[in-house]
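Reviewing the structure listed below.
As you look at this complex, bear in mind that one protein chain is not there, while each of the others sits in place.
Our next item is chain A:
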Amino acid sequence: MADAVVRQPGVARPASARKRASLHNALRRKSTVAFLMTLPLILLITLLVVYPAFYSLHLATLNKSMQKFVGFGNFEFLFRRDTFWLVVKQSCIFAITAVVFKALIGFVVAHFVHNIPAKGQRKWRGMLLVPWVIPPAMSTLAWLWLFDPSYSAFNYTLAFFGIGPIPWTGDAAWARFAVILVNVWYGAPFFMIMYLAALKSVPDQLYEAAAIDGANWWQRIWYVTLPMMRNIIAITTLFSLIVTFANFDIVRILTAGGPLDHTHIFATWAFRVGIEGSDIPLGASVSLFMVPILAVAAIFILRDVNKRGNEA
């Protein structure tokens, strides 16, 4: 589609008239109109995302009293702290485990929903999306009551079978399990809906061809479904990995990082250090630590997506 306006041959015009005409032409270009229409969003993102991002970069280079430039001093300090490496380890365990389970559950449930007859499918889709549409701060409060150290509803129920009481949030291993479980519960519907959309776009002819070739259920998944869903799996996984690494509300409400710091992740520890400990620069450094790692991961995953797009 032609984007530029073709200039009509004509007589020479004065400079001011030419200027007006070129402005007029610029405004008539589709790209200019598109830019102007997205400008409010660009300004909003600049204000709410770019400025805070650069401000936090600036904060991370200051000393504790925010009066002196220390360069990478805060990061050097963090690298010498055992608690920081504990937080790095836990953030990785939390994010990777949660994303793997969200993807698996989402994949399986998407298949179930896909196979439900169209008539009743809408109801199931709606119901399965409920965990994802409730604000996590609210739903985690409900989970907190289920896991409450002294009055856990789970323990109450388990007691009927002679099990427990389980220290859901009082023991490091159980507390990690609890925060990951809630994150999976909250995030799996997102994977489910994305995978469902991808499944619906796989042409039936491919399955028919596979069936003619004698492919069994597993071979159809492996050779047809998965390759066709690759891009959506990659993008969903990347998106979820970033969001899960940056999680705050679930851990903050459920365990506040305890017991003995064993459930702290980057955001909750940054809050503890920066806001509760009045060391804003160190808090900013903690929260920025993952940026380069996630950026590299994003480049690799998205590059891969691009390649596959071209192959197709």
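The definition used in the following text is that a residue touches a chain if its C-beta (ideal position, glycine included) is under 8 Å from a C-beta of that chain, and two chains touch if they have at least 3 such contacts; residues count from 1.
The criterion applied here is as follows: contacts and distances are computed from a predicted model.
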item	value
Hidden chain of the complex, named as in its UniProt record, picked from "FtsX-like permease family protein", "Fe-S cluster assembly protein SufB", "Fumarate reductase iron-sulfur subunit" or "ABC transporter substrate-binding protein"	"ABC transporter substrate-binding protein"
Candidate in contact with the missing chain, chosen from A:Ser22, A:Thr83, A:Thr157 or A:Asn216	A:Thr83
Of A:Asn63, A:Thr97, A:Gln121 or A:Asn231, the one touching the omitted chain in the full complex	A:Asn63
Sole residue of A:Gly71, A:Pro149 or A:Pro203 that reaches the chain not shown, by the stated touch rule	A:Pro149
Footprint left on chain A by the chain that the document does not show	63-65, 67, 77, 80-83, 149-151, 165, 167-171, 175, 255-261, 271-280, 282
